[in-house]
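Can you read through this structure? Questions will come right after.
The complex appears here minus one protein chain, its other protein chains still in place.
Think of it as A, B and C in the order they're written, each chain with its own count starting at 1.
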């Protein structure tokens, strides 16, 4: 009987169907390049690779956190706790190392474990009791931030010289450029996340879950396990992001990373991940983080904006950005 | 220590003017806005090009801003740290780039004192102590217990921590002072009012209110009035900052005392910036002029308040 | 419940591979299953029959760990099991195609087939092997698809086939198929049956749910009949005739099968109608990438059937007439006036109704009640400021529940909890209610039991007699022939012929037209 659609769907069309999802990615990249070019024309000292690298240095932790968030969002969930978990990780590290003399080499895995376990716990509650992720992770957000305060309301400095040395290490690149080790770590996490999402069974199950959770269950996929794992990944990424932030700031503080969950969600969504799940790329998230970072850089370079104009311009740039993104890459309009 | 002052004037701007990069905390209060305004106006007056960046209360944004200042090769960097700790890395980058740094408003706790040239600002602990001292003096001689309620600033923020600690320090010697309730009012009028309203319901005999800033005090005053009591009389009100509205309230006898925290340090900052850029030596610590105002001084001081 | 008069199948020598005993399952307000037994032996094809809402799908879900039973036991190879996840059932060798297409539309066809057991290399998914394997499985069913395309790019029938391919791939001891054939053409059905027989001969047990009696008699060895959630009985198929089987399912003297004959008619009325100006007339209507330019006139009182193979473009042709997709070529006249249908809303304003084949994705609002789903189209046409009063809604819901025999007859039940066939009836009620001038029915009898099917066919005939134009799409050629005045034949996204339904028109002639692509 042989179906006949192949006669219709020519190679070009097949290509476009198969790669429709990539279009927003390409558009976003093009817009980023445009933004950088305009910045370079506008501001002295902007046209330099170091400016771009600084975006990475200053947003490495956000990238790691946003990658974790991407996993969650791909399953159709949301994790509001990430900002607080980042803060908790900075606090915990500083408290362990400074106040309790725990060696750094022990504190780091401990903090990562706490993050992953916290995430897994939230995932377990979400799955087992069928409670909306929004509330569970909101409770997680309160709890983690609250624990920070319970450790200390003051910020704790890391005074240990090794820590400072690690923090101030610069990975030198050719041409007098440099990045921080955190950038390297963030990029490794990015690569890992890419491989996991696109080339492992777990990653594909994440997408399946976002496509249709009840179908995924009927297809015999391990829905519960995957869900729990996804929140654990997000928790782990937040803890790692927190560690990077600890080194970035050399301190633990309960008010670090306030509102970072929104930045992370925004980065993922600007990068083309659908909040309803099932569609998106972790590389898009990296682009999203860069967009947010670059907007901030442009504003710093501008240097004449008052506090309120800063906000208005950030909002305005974001607006223009998503508008152009829609206009050029609007293949997937939600009808 | 002699910092590497290779900073030659005019690197960052083509017209030869001194360029100052200033990383502000945010615009979270009227106090902060007045602070920003003072700096802007002073820069203009002093002929200094100001690169201004607003961190929206986030330390990581301030660090990013400082980094872009370094990238732009400004002559001097000044900033009001959100918190004391966590500045070493970026300050070291500034130092390596040969850009001198001035701290305003609040110090950093860095061990390496070569990372900044000078500190210009207020001492929140001292403000809390001043508030406490006034209270101790006010109740000198009486031995009846005094019930205090405290409206704290944003939990974990430096002014909240320090003003609480300073105040507690000043009154700890006298057991008659008892803090019966202490809650955060997030430095805002709305929260100040809401929390005070709840305090008034759960504690029938409040004698004194200590608010970490004027806005919370002003909100709380409304709550006290709505509960049918007289602020400043039935409940004494102590506040910090010294914004104009607080002076008005003080004149109306609703606030008993305001400990000033002066945001107008623009001129002093510009002076320091010029000196630092020129490689002149400056004192490690410059205090801004601040006072403690009571009701009888309010009327006289009010016309002079700028914010 | 009285015991069935017919004796049970003589016990086999080998023990059942899957056995359920005394299964009870209640949902809030409904007892879906009550004391149901089922035995599946290796090497048999076992039919599970019953009216819409009899509990077939629920039984399958209980057997495969989707729903925990309230009482009763399920055993596999003689040992009791308590599956809590479909995954566990799969591990125990039970592979299932559930009634609605339950796949992930965002993944590619290949992944949908193989996810969960994809070929791996060094722990990573081996993509090229995956695509190769999927393509190979697809060709086993003599399908030709690009397995790298996302599933959502394919029509519902293709999706259904993909679901089957997925299930068949597992080296299963038991294969459960819940109405797999409801939107498939003869050829696919034949392919599927060949496959099922191969599996049976290999010793697998197949549980097969369908509403097509001929398929049961064609394929199955034994049958278990459910009625109102209770076990009616288990029979050998050669003990039954279609009439006795229907009798067992319905329980009473049925609104007879022979009724069907009465509803059929030949194109006598059509001739007289076609003299009038057509209600709707399409000239060169087309949409790039989905349907080639076609001409079609539909008169009031006329039923036009669309025939074609899987994916021939019937749905897509119909969607253009409803504004569901935007035509990018040709023109459309309605009552002689040029009309541009930018949205379904515009079509509805012209009194056109479209009952989609994909009830889950494009039809029902699962969370809303039966009543709300029924009145939705009418209400949308009136706009939100002119609400139908609650009494009016209740009346409407009660009337249509009765006319179409929607069960449970509770207008306040959430529509997603209804059985598949009953959902289909709700969808039909929604559109019939709008009193359309042109009613487009895309596979309206999908998943509907014989009794209700007769009812719907009768309705279509009556509507046409009252002057409604009907465009009727169905994978069942007999049904198309029975109802239509003229039959449009599609092939490769092109309308190749429009044949008047005279006595010479037979299914074979239509198939011939499809095969040659020429008017005969």
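In this text, contacts are C-beta pairs under 8 Å (C-beta built on N, C-alpha and C of every residue); 3 or more make two chains touch, one makes a residue touch a chain.
The rule is short, and it goes like this: contacts and distances are computed from a predicted model.
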{"item": "Per UniProt record, name of the chain withheld from view [\"NADH-quinone oxidoreductase subunit M\", \"Cytochrome (Ubi)quinol oxidase subunit III\", \"Hydrogenase maturation factor\" or \"ABC transporter permease\"]", "value": "\"ABC transporter permease\""}
{"item": "Displayed partners of the chain not shown (whole complex)", "value": "A, B, C"}
{"item": "Residue in contact with the excluded chain [from B:146, B:181 or B:235]", "value": "B:181"}
{"item": "Of B:128, B:219 or B:232, the residue in touch with the unshown chain", "value": "B:219"}
{"item": "Which of C:96, C:182 or C:356 contacts the chain that the document leaves out", "value": "C:356"}
{"item": "Hidden partner chain, touching residue among C:124, C:195, C:368 or C:403", "value": "C:368"}
{"item": "Residues in chain B touching the chain absent from view", "value": "26-30, 32-33, 36-37, 152, 155, 181-184, 186-190, 193-195, 197-199, 201-202, 215, 218-219, 222, 226-228, 245, 307"}
{"item": "Those residues of chain A which, in the complete complex, touch the missing chain", "value": "76-78, 80, 125, 128-136, 138-143, 145-147, 149-150, 153, 212-214, 217-218, 262, 265-266, 269-270, 274-277, 306-316, 318-319, 322-323, 326, 330, 332-335"}
{"item": "Footprint left on chain C by the chain that the document does not show", "value": "27-30, 61, 66-67, 71-73, 76-77, 79-82, 88, 91-93, 98, 102, 173, 322, 324, 343-345, 347-348, 354, 356, 361-368, 372, 376-377, 379-388, 410, 412-414, 416-417, 430"}
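The criterion applied here is as follows: only the chains that are shown with their structure count from here on.
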{"item": "Geometric centre distance via CA averages, chain B-chain A, whole Å", "value": "34"}
{"item": "Residue list for chain C, restricted to those that touch at least two other chains", "value": "none"}
{"item": "Footprint of chain A on chain B - complex, ascending", "value": "21, 24, 26-27, 33, 36, 50-54, 56-61, 63-65, 67-69, 71-73, 82-89, 92, 109, 111, 154-157, 160-161"}
{"item": "In the complex with chain B, residue positions of chain A that touch it", "value": "43-45, 48, 50-51, 54, 57-58, 61, 148-149, 153-157, 159, 164, 167-168, 245, 248-251, 253-259, 293, 296-297, 299-301, 303-308, 310-311"}
{"item": "Chain A-touching residues of chain C, taken from the complex the two chains share", "value": "66, 85-87, 89-90, 96, 98, 102-107, 111-112, 115-116, 118, 120, 123-125, 127, 142-146, 148-150, 153-154, 158, 166, 185, 187-188, 191, 289-290, 309-312, 491-493"}
